[in-house]
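Left out: one protein chain. Kept in place: all the others.
Moving on, here comes subunit A:
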Amino acid sequence: MNIREATLDDMIPMQNCNLHNLPENYQMKYYFYHSLTWPQLSYVAEDEKGRIIGYVLAKLEEDPSAEPHGHITSLSVMRTYRRLGVAEKLMTQSQNAMRDVFNCKYVSLHVRKSNRAALQLYRDTLKFTVQDIEKKYYADGEDAYACRKILKEE
């Protein structure tokens, strides 16, 4: 398996990778925006045949009122490649860049309240902690767990 920076050509296989995930309907332009602005934060995982099996899209939160931090917009691993540590590797790569290149103190993300599998992954495997519950975060009215992980101790 390879982890490499995402390119525009990955758009097509990435979308197919997303077919089976309940996609958060993120827009194509989001992806453009991310990959453009912080190309070091978005990665794809490909298998030995060069097919995309997962990806992470991330951005830098530039809100001047808050500490600089990274935000995971989308993480997806193809079902066939689950439980192989792909998500963990993608996340590590992105988090390292957040910490080393952009000096981020922490990284944040949102999980659907009903998505127990994802919560388990973030909390138990990736060591995120639930910070808060954001009411009606998703377009369909579902609540979100706001999670966070410290990248750099003060």
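Criterion: a contact is a pair of C-beta atoms (placed from the backbone, for glycine too) under 8 Å apart; a residue touches a chain by one contact, two chains touch by 3 or more; residues count from 1.
Just so it is clear, contacts and distances are computed from a predicted model.
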Chain not present in the shown complex, as UniProt names it (candidates "N-alpha-acetyltransferase 25, NatB auxiliary subunit", "Fructose-bisphosphate aldolase", "60S ribosomal protein L6" or "cAMP-regulated phosphoprotein 19"): "N-alpha-acetyltransferase 25, NatB auxiliary subunit"
Option touching the unshown chain, where A:37, A:103 or A:129 are the choices: A:37
Absent-chain interface as seen on subunit A, which is shown: 1-5, 7-9, 11-12, 15-16, 19-23, 25, 27-29, 32-33, 35-37, 39-40, 43, 46-49, 53, 79-85, 89, 93, 100-101, 114-117
